[in-house]
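Here the complex is missing one protein chain, while the rest keep their positions.
Entry: chain A
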Amino acid sequence: MLELKNINKSFNGRPVLKNVTLTIEDGKTLAIVGPSGVGKTTLLRIISGLEQADSGTMIWNGKPTTAQAMRKQGIIGVVFQNFELFPNLSVMRNITLAPTLQGVDQQQADATAKKLLDQLALTDQEKAYPYSLSGGQKQRVAIARALALNPQILLYDEPTSALDPLLRENVAEMVNQFKASGMTQVVVTHDMDFAKSVADTTYHVGKGGDDQ
């Protein structure tokens, strides 16, 4: 369980996040919603350590922690809005690069990656390069890349916005499948229908509070 307490962040004196307090519960899906420009992505970037909060604390399973410490422990996985696959590397290598750099041996990393690719219906794309993939395939590679490091929490930044609207239900289905297998997930989205179809809890940025 990850708790955020009184997170504040301003850019050039303009407050973006004010006293954000929320709990990410194990095995549940939290949707962080709100119109664009209210700081949803900033909040996700603070949790993943890409942005530093001005004040506030993070508590992982009862103990105070930092985003940097969580990264070193491999707690957080991130799926970016534009996926940010590495264009110079094959699908397989995109997934195995980080694990092998962190000491997993190549064979083991390959085996893990193959399993993930099978689960995500990407078996045939193993040797492909990102430019040749569809948006949905790119997203699934990005998810496989994050999952290869066995994170405890998977964060998605606007998972529906770079995709064909028809794929929205597929993404929701995928998120719910991961939930069924016990994954803790956080979805940042401006798409309320999508949020409703995946979320156990919803946090409205800007209004400062929980539903349900």
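Assume a residue touches a chain if its C-beta (ideal position, glycine included) is under 8 Å from a C-beta of that chain, and two chains touch if they have at least 3 such contacts; residues count from 1.
Definition applied: contacts and distances are computed from a predicted model.
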| item | value |
| --- | --- |
| Protein name as given in UniProt for the chain not displayed, "Amino acid ABC transporter permease", "Cation:proton antiporter", "Aspartyl/glutamyl-tRNA(Asn/Gln) amidotransferase subunit C" or "Urease accessory protein UreF" | "Amino acid ABC transporter permease" |
| Of A:1, A:59, A:98 or A:167, the one touching the omitted chain in the full complex | A:98 |
| Interface residues of chain A (partner: the chain not displayed) | 48-50, 71-72, 74, 76-78, 80, 82, 84-89, 97-98, 101-102, 129-131, 145-146, 149 |
